[in-house]
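With one protein chain removed, the remaining protein chains of the complex are shown where they sit.
After this line comes subunit A, so read on.
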Amino acid sequence: METNRSANRNRDRGAEPRRSSYRSVRRPVLAMAALLAVLAPSATACGALTPGSAADSGRPRTVPRSTAVPAGDITLKLTFADAPAMVDALIAAFHKKHPNITVEPSYTQFADYVKSVKLTMASDNAPDLAQFAVGMDDIAARGDILDLAPYRDAYGWRAKFPAASLDQLTGSGRRAASGGHLYGVPAGLSMTGVYYNKELAKKAGIAHPPRTLREFEGQLAAVKKAGMTPLGVGALDSGGLHLWAELVNTMMPPKDYRDWVKGAPGATIKTAGTLAATKTLAAWSREGYLDESANGTAQVDSTGQFTRGGSVFLINGNWAAGQLSEAMGKKAGFFLMPGARPHARAVTSGFSVSYAISSRTRHPQAAGAFLDFLGSPEATRIVSANGFLPPDEKAVPMPGGLLGEVARAHRRVTADDGMNHFPDFTAPNMLDPLRAGVQKLIAGRVTPSAYLDALQKVWARQHTTRERARTG
């Protein structure tokens, strides 16, 4: 931001060059440089000028162990970035149940939300509730959001929410390893998988979804041979990393993968399994199994092309199911990326739209009541109606068609405890190396092992230096 401003300044100067002013400009510049030179060492000496502020140890770190909901009029502020319609409906239903508690939502577009949430939660007038996002683990470490573990036990959340979706909200590093903490509660769940066009698949001689990865490879080859594009991938943005993560899910033990995402000491992505997965992705690209313009296609565009028959298979998440079901009806199907053996453990990538409580809130109990409400049958119906997978699937009737296929796949994943984080949850700056790295893999511009090295380097920066600084 600062550079933009100074660049503008240069531009203004450039637009009307006053050559006569060169000489006179030089003196203030020198003066400023001198000022800077004086400021810099004194800052290190006294620390008052050091940017940022230390964590405030006076604030509570956990919620109280009580499910009592206070009386009297209470207003809770909620900041969020996903599914405004769902949030509005949830808030209205919650208000009906607790008329004295009003939740005021404030919506920010996702990309901006992720960038600003750290500052928002650190400010003195932070909102009471905030949607959980990448980087929240750092916020938890700083003590800006409350540890919800006492509520989990008091409200009995372990029975209301799938274990995997709670496990994803337990912080990172040492905090996660202890397993005792909880920093968010899920409303709607998300999950990735493979969509396929049943009509086109039949033309290529494919009768049913693949049961093993090898069978899937055979199907991709068959589609290629039939002269169609096998797999649509929107690798211009996040489609590529979804494909990579799906392949990793089938070849890396979930426990090792989760340790890596959570920053457990000694965890690594450089394993034989992930190398094989990465090589598979590169090989698929070489064989022409991926859409040849994958690197120039955004996720939404790859989805659009799939609805028009532009590819037989498509990598995407359950968030696309509504659109695909509407556009293609019974033609569209869904399956999870198959494992090495038939009936292998169902593992896929996913996360939740979930919410955390600020440690600056004056109403932790009212906020706790809102989070508990997310596990209620009313909330489940709202979540499901808005295209997310509900935490408690038995509370809603099984939908038909494509949505039903997605829901059934999700039940398998829940039953197998197979929900892995998206890989970018490893570190706030992991998204770009993943996106750029998969693009290079697709274009054959990086070797699989160099790609994994680059990811591990980002991991190390996040989980060794920071962790040391925090605890030291």
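Definition applied: contacts are C-beta pairs under 8 Å (C-beta built on N, C-alpha and C of every residue); 3 or more make two chains touch, one makes a residue touch a chain; residues count from 1.
Quick note on the criterion: contacts and distances are computed from a predicted model.
The UniProt record for the undisplayed chain lists the protein name "ABC transporter permease subunit", from the options "ABC transporter permease subunit", "Ion-translocating oxidoreductase complex subunit C", "ATP synthase gamma chain" or "Thiocyanate hydrolase subunit alpha". Contact with the omitted chain, checked across A:Lys198, A:Arg258 or A:Arg435, is made by A:Arg435. When the whole complex is considered, the residue among A:Arg65, A:Lys115 or A:Arg158 that touches the unshown chain is A:Lys115. Only one of A:Arg142, A:His181, A:Lys331 or A:Arg345 touches the absent chain when the whole complex is considered: A:Arg142. Looking at A:Asp301, A:Glu393 or A:Asp416, the residue that reaches the missing chain in the full complex is A:Asp301. Taking the complete complex into account, A:Asp237 is the one of A:Asp167, A:Glu215, A:Asp237 or A:Glu378 that touches the chain left out. In the full complex, subunit A touches the omitted chain through residues 1-7, 9-11, 13-20, 32, 35-36, 39-40, 43-44, 49-55, 114-116, 118-119, 122, 135, 138, 142, 235-237, 292-297, 301, 305, 428-429, 431-432, 435-437, 439-440, 443, 445-446, 469.
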